[in-house]
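Missing here is one protein chain; the remaining ones are kept as they sit in the complex.
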């Protein structure tokens, strides 16, 4: 087959609805884009440098495209991709807020990007100062004592937190006896997975009719084999766990620790703090609350902050402010060890740092206020149209159910989601949390305006009034329509070469 | 009316076909994005700083949008815009080649972007060196002696060149007697306009049946009242004016000067040079030949190079290499004066410079070869499908005519253009040059691959086989369809406030 | 070497075969042998991307950059304003950067709508009804304004205030070489334009210089090159009396605080748009802003975007009144502008959108505050005197006890770009002691204090 035409643009939605060829389809033998600097280094041949048993017979096939086609290919792909910069993204639990452009720029300064992670401390005083400042601020925001910035995402933070929990119990001689971690049934899937990888057993505790942890049920689970509990507050229904103080006391009473999943921290910035609620370990998703962009699925950053007793166990080395005012590395006394190749997703940390510096303390509180205001306004606006299983004041997000719609119109949550794409919005999170049937979890974030919320509400109202047959056709506006997920799994094609 | 929803994305072709609200539609009173640095400067009020008769009553209304909506608005607008980075752009006479990303980066170095144009020479040695190097290289490429980099576009270069012509004749005492400038009937519209603004009368000379200047007709026009002739070679039909030496001799014989419109220089880089053909004044469109991107209509750069006799008339100040190896400014003895506020479109010049440095002498010749190869291949491929009025070896571009198509199928050049948009390509230049009926002027450029040319050819062939009724509906794939140009002119709405 | 040509050897061979040639040289067979360049270009061999960027970095390192190396107090139509990140990240998206002029509006609504919004804001700032999609720079906007006025009035004399940026006046003069316009220099008195009737009796009446007829236009800058706020009401009155059009070259930042020229009765308002979204850039690409009253629209130079609908009735934008343009009017065109500065206009509307109504005012106010503060500090230095008495807004001129260019050189050693040395047309026959100082919203009190301290030191050296 002859190579595809790199300059034909019908795959850009501006121009058409065609498929975009892959890099491999675009390849023509011998074509290339790369050029290499003149170095003056002697031009030994490969076989002078590598013994025959190690040397490849053939170059590894990558692709053979011109720079022009490469750029056009990825530019067209970018036009086939929704993003916050195109419009609202009310994906519950994901906090898809606008990512300020200034943070992009702060994190692309050569003095930050071109620093080797193994450089001696004399050469990284700027980085260390930034990390220490960020750590201190995150501790202030969460009400904790010390933090590690190494975990590169929320789930990594969770696992780090669980290992801290384990290290603490072990140090206290209870490593073998504490075997269970309690998780509410509304928890995000990473929580139980992390518990398992942390070597613990999961005990699920049910939510009560208010959508919160059932404190009595919890009490029944609690015993001295409990290592701790993982909660997010507000929880994944967007509801504040009002009994948190009681929960904390109960867990602490049996010697357990409280772990805070910080995915929902955006709701409470400057309003209340996990540390003040009694949590011992807190992870944050800087790619949610602190505007690190999601990058289509990362990189994020999932720092973990802890109470004083847990600080000696933190991963090391930790950036530290030294007595002489300079910065260095510190290895916590009883450190669980490294959790990252280097120092965490440093440039993501720099973005979050710049976001915090821009907002300041007051700005962060305003973030929370407006996030919560938006979510409550929208819940009010959708009342009577969608079922709202927990229809009470929510925090930054809320969950509606399409159960009634399904019954009345045959519309499922997935249909609402696909129709919403046609209305110019990304879909909410669907079918999560698991405790709500036909769940649609909506998190508008604080950066969307009242007008955007109104338009989103109008779209959701119109969709609810529509019929299922029509909705099943959705989306009809996108470059591909509903994709055959079953086939993808059944006839797995994980690479171009597997076709 | 309440403000539009900034987070609704149905105007992005990925999501829909809606209109994009304007910034003004998106405005909500009191909303803002801007922030200003802390300076510590005393905060005098406006009325303490400006006398009441000068002070505005009301702030000038601009817009009132959030940074989030601002970014989304322009991102969506960008998705409504075709560009080289999306696909081929065979717009004849415009040389829409791929603009290397490295040139973007070279021209955005702070040491280039953050330099004040009035800084003393000690602070601009880098800029001066770059400009001198560029000037020398452009002279080498064109076979000329000296150049000015001030003109910010091709047309500005033309007018500069005509003023140089005038200054030269005036200096020779013939300022009053030389009143006419000859222009072929195939010339670009800026040529006659520039001649008029240069204070000359236009004499149009016809092209012959080969598509070139009719040398006999030209001779008949020539007299001692002729200041000069403006030509582009290859001409706007993409044909090389083979009689150029004879033309030059004839014009020179009556004391006229030859002006070279460098819009088509891409065809002859390293192959032949205007200076060697006998031209006295040459402008270049760096935004064509030297990969300065067009920016949706500029900025470009239109340097003018001249033969030795004209050098003393060049605009000043000119960057100059001084005897001590440093750089400074030089004011040519009989300079016509400045033609730009400062030193020309400096950052565009830096881009062109980096493009030349990257390609080098051999690379530039290869550019010409492949540009010409592409255009000839495509002409061959379209033979028998479109009329090719001048079906002989062309240079970087060629012109086909839809006259036959129109007769047979009712398809006009404009219809072909609109249909081509549906096929994922930008349209060729239409209805130019004026000497070809239903002209479609096609310039593939050297950065398009054989496969892209083939796809373009297939599209053009398919279009030619289509019917007019269908074509009149085109484009059906774009976010807006054929626009009512007549209405735009009749009911002029030049601003949002005029609606 | 970096290579942007996709052709493989096999493809070249196949393509040559298709068109019946056996070598690349044959492509150029039509070019007479004598004209062919033997031996190729005398241009150095190409470099790799990395090498090119290294070379560019070397060149860049050899300049004194504002922010990196110097604190900038120079202005004169090129100001050191903060450019917000959104401009770099959004206006320079490749769709805007790599598009041509919007010839196919169906796939060019991005650029077209951005220009429509730009035109709208230009009109709002200047108090005008129509604005074009941009001209090259402040100078070319002045030239086009003069051309328009001469064509509209049929009078070829243009009175040009000496308060107009000297480079712009030089460019006017250069192009008047082609059009034959008669430019009459109107002097300043104590910083503002002394139109003929107000001229003190001992100054020459510009109209008495012989060849000049009554003016077709008056061109005045607002605030002018010395930073002084011109009395536009007075200028409008002179224009009315003489039957000339009033052309105002207006700083678009200053009208964040100042009354708009349109408010004062200007017929054409032009300006240098660099302050919005464009770094100092060694002087270009900048942005020629051009606006006029509705009745002059058919003489508007350059491109104009208008709103219309498509065949389905959807709102759409298109370049309109194209019959004014050179590609259609050819020798009958009154302007030859084709490629303009669209991308810079897009950058400007993004920056303006970011500033917003309140932000533009604040930007102007902050410039004015800094200017007041700096002026007080600088005039407090022994031996430094104001060059003009008229009120200023964002820039001011002083007389130094030393030559201004010497002071600028010395100040560079202190880490400051001190300003622009003024020419003798402003300082007269005496020593070239005039310095033009601009203060933007970027300048902090600490920087201004340090500047004054350094300047005091520098001017006290003999």
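The first chain written gets the first letter, and so on, giving A, B and C; residue counts start at 1 in each chain.
The working rule: a residue touches a chain if its C-beta (ideal position, glycine included) is under 8 Å from a C-beta of that chain, and two chains touch if they have at least 3 such contacts.
Bear in mind the structure is a predicted one, so any value in this text is a computation, not a measurement.
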Chains still shown that are in contact with the chain withheld from the display: A, B, C
Identified contact with the non-displayed chain, of A:207, A:266 or A:345: A:345
Where the complex has a chain not shown, which of A:205, A:221 or A:367 is the residue touching it? A:367
Which residue, A:158, A:280, A:397 or A:415, contacts the hidden chain when the whole complex is considered? A:158
Considering the entire assembly, which residues of chain B contact the chain that has been omitted? 6, 14-15, 28-33, 35-38, 65-69, 71, 75, 100-102, 104-105
Contact with the hidden chain only, please: which chain C residues? 49-50, 53, 82, 84-85, 89, 93-94, 442
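As a convention for this text, only the chains that are shown with their structure count from here on.
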Most remote chain relative to chain B, going by C-alpha centroids? A
Most heavily contacting chain pair (counted by C-beta pairs in contact): B-C
Please tell me the distance, in whole Å, between the geometric centres of chain A and chain B computed from their C-alpha atoms. 46
Hey, how far is the Cα centre of chain B from the one of chain C, in Å? 19
Enumerate the residues of chain B that touch no fewer than two other chains. 17, 31, 67, 71, 75, 79-86, 98, 100, 421, 447-450, 478-479
By the touch definition above, chain C meets two or more other chains at residues 1-6, 11, 47-49, 84, 86, 89-90, 94, 107
